[in-house]
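Shown here: the complex without one of its protein chains, the others still in place.
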Amino acid sequence: MKRTVLALVAAVVFGLAFAQPSGTLTIAQQQDPQSWDPIDTFYLAWGMIGSSIFDGLVHRDLNMKIGPGLATSWEWTDNTNTRLRFHLRQGVTFQDGEPFNAAAVKFTFDRLLGPEGAKGPQQANYTSIDHVEVVDNATVDFVMKSPDPVLITKLAGYGAMIVPPKYVTDNPPETFNKMPIGTGPFKVTEYVPDDHLTLVANPDYWGGAPMVAKVIVRFIPEPSTRVAELQAGRADIVQGIPISLADTVSKTQGVKLQAVGSPTVNALRFNFCLAPTDDIKVREAIAHAVDTQGIIDSILQGYGIPIASFQSSMSLGYDPNLTSYSYDPELSKKLLSEAGVASGTPIGIDITATDATFKEVAQVIASELQAVGLKPTIASHETNTYYNELVPKNTVGNLYYSGWGGWTLDFDNTAYLLYHTKQFWNPCYSNPKLDALLAQERATYDQGQREKILQQVAQIEHGDLIDLPLYQSKNLWGVSDRVQGFVAPADDRNDLTNVSVSN
Amino acid sequence: MRRALTDPSFLLGAAIVLLIMACAVFAPALAPHAPNVADLRARLAPPFQPTYVLGADAIGRDILSRIIFGARISLVVGVASVAAASIIGTVIGLLAGYFGGLLDTVLMRLADIQLAFPFILLAITVIAVIGPGLWKLVLVMAFSQWVQYARIVRGQVLSIRETDYVQAATSLGAGHGRILVRHVLLNALTPVMVLATLGIANNILLEAGLTFLGLGVDPTIPSWGGMLADGRNYIERAWWVSTFPGLAITVTVLGFNLLGDWLRDTLDPRMQG
Partner (left out) sequence: MLRYLVQRLFQSIFVLIGITLFVSFTIRLSGDPAVAMFQGASAPTAEQLATIREALGTDKPFLTQYASFLAGLVHGDLGTSFRSGQPVAAAVADRFPATLSLALAALAISLILAVPLGVLAARRHGSPSDLAIRVFSLLGLSFPNFWLGIMLILIFAVRLRWFPPSGFAGAQSLVLPSLTLGLILASTTTRLVRSSLLDVLGEQYVTTARAKGITEGRVLYRHALRTALIPVITFIGLQFGALLGGVVIVEQVFAWPGLGSLALNAISFRDYPMLQGTVTVLAIFIAAINLLVDLSYALLDPRIRYA
């Protein structure tokens, strides 16, 4: 009897000991976002860690479901859908001791929608909000300027992360960039740019203290070096395993490969202002010349999902009945000769420098285009130049890489920015019917109706052959067996609250 | 000439260089496959088999054929850029060293400006402006690499200018041109030769480095450096993808250097007799 009591006591003591955060987790990721302020960044690299430092009013879990975050519930105040009321969680403090309350929410959105936010890429997503009003200490109202059916999802996005008013006001912007403070489960204690970021567990986190005491995030740009760190046992979680190294990681002892379908989609877009891709027959021919499934099976080793429109299967507007153009080289040749395209016609393909996998995909496509009598060349460009200069000014070739993160899981964002007349990245395509559909779906909160409209948009995209959708990416993560409870996130935003490490 | 034909290092060097040139010129006839036809079923096929003698790469292209065609790029990137840079550099170095004074100062400070900017950063910045491309790359290399030749030649000229035989020639009434060409140039050629052969290798490897950073030439045109850079993730799974292009580079470097050494030994007036 005595022994049993002793054993029980020991178990309780051990249990309590394990309840304390313990151990150090080392994560290696590719990029250092260079600034931790949520409103001046769009990098996936920010989201990987930012979600552990900050919280939003709503939270998106690992299944991509929206649920309460710093707000426990919300509702429209009336039927006009102009005022959305949020009830805030009580007893939450920022990591510097400041209280989380309605004033903090107002401060955050005033900043996002004001001059500070104007300097960065996040503001444009939230312009449907007119302003935020404090109702009382635990309640805020979002007063809408225009309808925004994607608003709730966007409130889980970077720009809507709640920031501490006093800390931000009392310090110059560089301080907040370097040493951010939020309400999240981890607090930043050290940041050495391009080297590492150190996080420690926030024991007072409103969602429960995390299980791991310390997280060191290392920034390692070269993929083979990240994998080397995993193989050498010096990194526990590695982000961004290129497909070419997938087998190497799978075969390493003590390490597992996790593949997760991400909303990122990849396509080659057609240049409507450059012959011969200005001719729909030629675009059709090119679509039939490419063996997308073959590419997914071989180059992507199955780590890719075929898509018929430029959105992932998780996106609202995804139409499971839409099928991509079949792989039919003979039909392709026929269409090309019908269109009067001579054999050996040059086709320029432009890609970005950072995606090694897509470089291989592009080369396969070039080979397949050559097989139907075209003469493709590939040019690889630095990313910033590509998106800031070449694409908007349309100084690209006939086919150019088009990638989209799709974080809103809603086709609206993608379709509007890329297909609507005269948008920044749409220098050449214009279809009033498509523009009208987009205006329609933006005006209603009925998600069922929006889905149908967005599916129609996808059908126009498919029919006009604006682009050639290739595949939805699957992200590969390497995880050491020493780690428990880590599930690779679909949207690249790590949830480390349930992760623990053993020794 | 007869001596050359019996010198083994000359023979080896010349043979290699001729082989590379033959590959470049006769590539379509020599290569067993077309260099950029992808065959997804032959992806990463191992070497030492009849269809793919040196194996196939990540998208199923025959590596041997790509190596043969790759000789073209290597010759252009390596030789053309070095030829341009060394000619520009030698002329500038001769002028600066021989005439001295203000010309020397201005030219050498221009050289310093050029040198202070690491080539890779210059290349990335310039390529961001003018776009990627093979001949643009050659141009960037030529305009940033003349400096080493100029400085080496100038250094030699400074030394040689004071030697007995040049002073003797001047006192005998020989004109500037004659001295420059006969005595100074021939002596300065030696280190230039060594540098040039090193430069060919260096530029082939620089192209690999730029491909590593994502700014290489069109990947549909095979280049040894590009194959190496793109194959670096396959080292553990499929060693042949990067090893054979690497060997091609090594052999080429060897060939040019052996030739360069022989040329140096032959042309150096002090080594004769």
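Note that the chains are named A and B in the order they appear, and that numbering of residues resets to 1 at the start of each chain.
Criterion: a contact is a pair of C-beta atoms (placed from the backbone, for glycine too) under 8 Å apart; a residue touches a chain by one contact, two chains touch by 3 or more.
Computed from a predicted structure; not experimentally measured.
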Where the missing chain makes contact, among the chains that are shown: A, B
Chain not shown: contacting residue from A:385, A:440, A:456 or A:498: A:385
Residue touching the undisplayed chain, where the options are B:59, B:73, B:196 or B:228: B:228
Residue ranges of chain B at the interface with the undisplayed chain: 100, 105, 109-110, 112-113, 115-122, 124-126, 128-129, 147-148, 151-152, 155-156, 158-159, 162-164, 190-191, 194, 198, 201-202, 205, 208-209, 212-213, 225, 228-229, 232, 235-236, 242, 246, 249-250, 253-254, 257, 261, 264, 268, 270-271
Chain A residues touching the omitted chain (full complex): 34-35, 40-43, 115, 118-125, 172-174, 177-178, 192-196, 218-222, 224-225, 228-229, 231-232, 234, 382-389, 405, 417, 423-425
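Here, only the chains that are shown with their structure count from here on.
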Touch list for chain B against partner chain A, complex: 36-38, 40-41, 43, 58-61, 124, 127-128, 131-133, 213-216, 218-220, 230, 232-237
Complex interface listing, chain A residues touching chain B: 223-224, 242, 244-245, 247-248, 291, 294-295, 297-299, 352-354, 356, 359-360, 362-364, 366-368, 370-371, 376-382, 384-385
